[in-house]
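One protein chain is absent from this view; the other protein chains keep their places.
Coming up: chain A.
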């Protein structure tokens, strides 16, 4: 319950118009601060939702695979350059972002993660690392402006942060191969 309250407070905070303006003024902050925070908000809501609807998650996400697929779909979806522009241009897409990232990515991620076998977890690490690698390549190498609302220099910066995050994830993945998971 406490977690849900924290989540709710951050959620409201993120929705304040000046906060939205700041968090979308820079491409890196938009993609690597605002969007992950929205996912975290969803994760904070998860215990409460599980308490309220225990049967739903057990019935439809028994082994965690559907949930993690949903998470990966939503994550990939918000990597599309066009979606960043549209979120800025259209209030509907903006609302869709604020709903989909917490509830269709954050909640299923936390709900599913515990249920996944170590092997599936490794697949997820690799998938995201590869996805981020591809995004890094796209944003660094693209000769044209991918988002009309952002400068090319920001686009390149975003590419490098993607590369950094992808590498971190990959290193984490490598260590899981050698070090026992005590969780």
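What we mean here is this: a contact is a pair of C-beta atoms (placed from the backbone, for glycine too) under 8 Å apart; a residue touches a chain by one contact, two chains touch by 3 or more; residues count from 1.
Heads up, the rule we're going with is that contacts and distances are computed from a predicted model.
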As a check of understanding, state which of "ABC-2 type transport system ATP-binding protein", "Amino acid ABC transporter permease", "Deoxyribose-phosphate aldolase" or "Thioredoxin domain-containing protein" is the UniProt name of the chain not shown.
"Thioredoxin domain-containing protein"
Among A:42, A:81 or A:166, the residue in touch with the chain that has been omitted:
A:81
Looking at the whole complex, which of A:5, A:19 or A:89 touches the chain that is not displayed?
A:89
Have a look at A:3, A:51, A:148 or A:176 and name the one touching the chain we're not showing.
A:148
Cross-chain touch to the chain not pictured, restricted to A:31, A:70 or A:107, is A:70
In the full complex, which bits of chain A touch the chain not displayed? Write them out.
59-63, 65-66, 69-70, 73, 77, 80-83, 85-86, 89, 144-153
